[in-house]
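Excluded from the complex is one protein chain; the other protein chains are retained at their positions.
Let's look at chain A:
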């Protein structure tokens, strides 16, 4: 199997996997970074969202070749201690029910706010529309994104 060098959460990692292995499974099974979740495997639910050079992307639909030379951030690396304003806002608003989709929600929200630090409610809804929350904690997700935007000011 080919060996790949990838940069995850600031550290360079060597992985030995077949070339078509989606980044999701490299993170989960090979690097023990299980915070990134498997939900659908076809880029429909957003549970596996990570940042690639700061852009939110679906790790289930990314190959290693697509992240070659790029910098990956997962939920484990968003901050060292859960202190990222979006994580803090999730805590302040008490967002999760089951919690499974929330890492993906937080990764989508944090990349979005990086580009649009003062969004309108409609912009937040558009940005978060791709992430499914089966428990339907949507009201709080929206509130937490707006709270994070406020706290980042």
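The working rule: a residue touches a chain if its C-beta (ideal position, glycine included) is under 8 Å from a C-beta of that chain, and two chains touch if they have at least 3 such contacts; residues count from 1.
As a convention for this text, contacts and distances are computed from a predicted model.
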Chain not present in the shown complex, as UniProt names it (candidates "Na(+)-translocating NADH-quinone reductase subunit D", "Hydantoinase B/oxoprolinase family protein", "Cell division protein FtsX" or "Molybdopterin-dependent oxidoreductase"): "Molybdopterin-dependent oxidoreductase"
Chain not shown: contacting residue from A:44, A:66, A:115 or A:151: A:44
Residues belonging to chain A that touch the chain removed from view: 1, 17-18, 20-22, 25, 28-30, 32-42, 44-45, 47, 74-76, 78-79, 81-82, 87, 90-91, 94, 96-103, 106, 125-126, 128-142
